[in-house]
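Handing you a structure now.
The other protein chains are all here in position, but one chain of the complex has been omitted.
For chain A:
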Amino acid sequence: MVNAQRFRARKVDLKRTLPVYRASDLDDLDDDDNRQVDAIETGVEKDEEAEHHLQAAISATLAAASGSAPAKSVYIPTPDASQVTAEYEALYKQKFTCPRGLIRSSETVEECCAPMYCADDEDLGWLKEENARRSKAGDAELTVDAFEAAMDALETVTRDMVFTRAEDVPSPAYLVTYSVERERPLGRKTVGSLYDHWKTRRVARNAKPIMAALQNEDGAKAEIDPYVCFRRREVRQGRKTRRADQRSLEQLRRLRVNLAAAAQMLEMCVEREREKTAVVEAAQEVARQRCSVLRMRRRHNVTGSDFDDLFVPPQQTQRKRVAQAQRPRAAGVRKPRVASGLASAAANAQSNNGNGLSSGDCTPQPFMLPRTVSVAQYPAPKRLSAMADRIRSRAQSYEARMAGWVDATFAGPAAPFAGFAGAGSCKNNGLFWAPPSAASTAFRMRAGRFGRLYVDRRAVRAPSVPDARVQQYCAGLLRPEDHARLQPRSLSSSTSASDQLAELLRPFSFGSLENGAAALDPANALPGIDASSVVVPQAPLPIAVAQEHQPTREPAASDASLLSGSTVGGFSTPAGSKDAMLATQAMLAAPMLTSSASMPAVPLFSGAH
């Protein structure tokens, strides 16, 4: 007994490793301090633990384990379950073919056994009579299936109705309307033929459903009624404690703080935007004042003071002066000024990472002359030819630099060609062009509202048409010989459709521009214009110029649009096409927005430089 108590006092440490022995290995195992069977919680209800059969079985296994009795199976007797029915084969006729894979099924019992109503003997008796009557009248027979379906529909419709007396049973007409409302329409005819039978049965059942149903609604005594089952579980109410209250209070407080912070941030945003507007307005006002000063000077013929004083910020003025000093000044007084103004604008644009105006930048932009003022005053042909020269020389130097290299990047104007050469089967270049390394994706640039440009990445499934356009666009940036050298290669790699298009577009390509440019006097080339001045804010200019000065030369005009379009990032198309119109619109829209200081026109410049 002492031993037993000592044993009980020390619990087995679950974490500690216990040596495992076979009883045969231990000869000095004392046998009397380990009978702790009583201490085990069996997990059986206390009342039932004492049951004779269970006790017999338990002691039998215990005896077997301790070796005091031979092991024999002791079973707890259970009621009889050995009888079989002779009707099984008649009732379960369906054969089953097992699918090879695991079965996955979500059909419910209702779906598999519909209708749930099953006719009993009384129903079948009535049905027999009804069918006898029908056959006499020459009507079609009412099958058991149809009967059950109709009864099921009636039972379903009246499921939620409460009626206790026979005279309260709803009329067939009401049932039909009601069923339509409930979106389970009953056939008027079926209801008509069945109704009396259904009503009789329902009344006989004290208005309860004909097929007995489980009780699961909570009535007054339902809590203890053993026949009420499968109740819904009510939502668990959290316990109301001081801590729970405090926690929710804390949560509410934090929510309030967060919301207040959000509101404050919004207010500050509004304030910032207001300030921005004020800045823009102030800049405009300054510009207007400057213009009036300029007008005033002109009217009073005040000379000597520099135009730049008025329009260029001091540090840029200096740089421009240096730059201009190195260039030959043209004869015109105002034109260089205009040009330098443009150049400074462009320079300024470039100084902002070459991206024009970044959206967050609120510093007043240097005033740029209104387009309408300047356009007519350009000697457009000269400017054009200068531009062409400039571009050509750039392309040349680029070519020279890239000689012997395949450009795998997407930076330079020749990149598309690399793409062409590399991905022979790729038909999706052009507006949809792919980086050479990744033929599976392609990029598209398109103009959105207000001149925003989007770079879309999309799956390769584009028509071959843009191929030619890109060739065209790229060809426009290269000299004829380069063009000739590259064209066969690129054309050979494109499909016949794009070949045809390329043929169609050939007259508009660089060659014609070459002709147009050659016809102009190179000496009239506008000094101080470099490629950077073709940046967007002045994008419409070439078009306007071209149309003004070369009204009869459509190709040149289209080439101009090609060039200017190229600066916008790929919207270069032959004149007259819809796309050209769109591109032009896009270009017209763009500068307005860039000058209003906050629209992100970021991608516009990156492609061209």
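We take it that a residue touches a chain if its C-beta (ideal position, glycine included) is under 8 Å from a C-beta of that chain, and two chains touch if they have at least 3 such contacts; residues count from 1.
Just so we're on the same page, contacts and distances are computed from a predicted model.
> Tell me the UniProt name of the left-out chain, picking from "RING-type E3 ubiquitin transferase", "Peroxin-5", "histone acetyltransferase" or "LAME_0F16204g1_1".
"histone acetyltransferase"
> Identify the residue among A:Lys136, A:Arg165, A:Lys189 or A:Arg232 that touches the chain left out of the display.
Only one of A:Lys136, A:Arg165, A:Lys189 or A:Arg232 touches the chain omitted from view, namely A:Arg232.
> Which one, A:Ala81, A:Ala140 or A:Val162, makes contact with the chain that was left out?
Result: among the candidates, A:Ala81 touches the missing chain.
> Among the options A:Leu54, A:Ala146 or A:Val203, which residue touches the chain absent from this view?
A:Leu54
> Touching the missing chain, which residues of chain A?
Against the missing chain, chain A presents residues 3, 6-7, 10, 12-24, 26, 29, 33-34, 36-37, 39-48, 50-54, 57-58, 61-62, 64-67, 71, 75-85, 88, 91-92, 94-96, 98, 102-110, 112-115, 118-121, 124, 144-145, 148, 206, 211-216, 221, 223-236.
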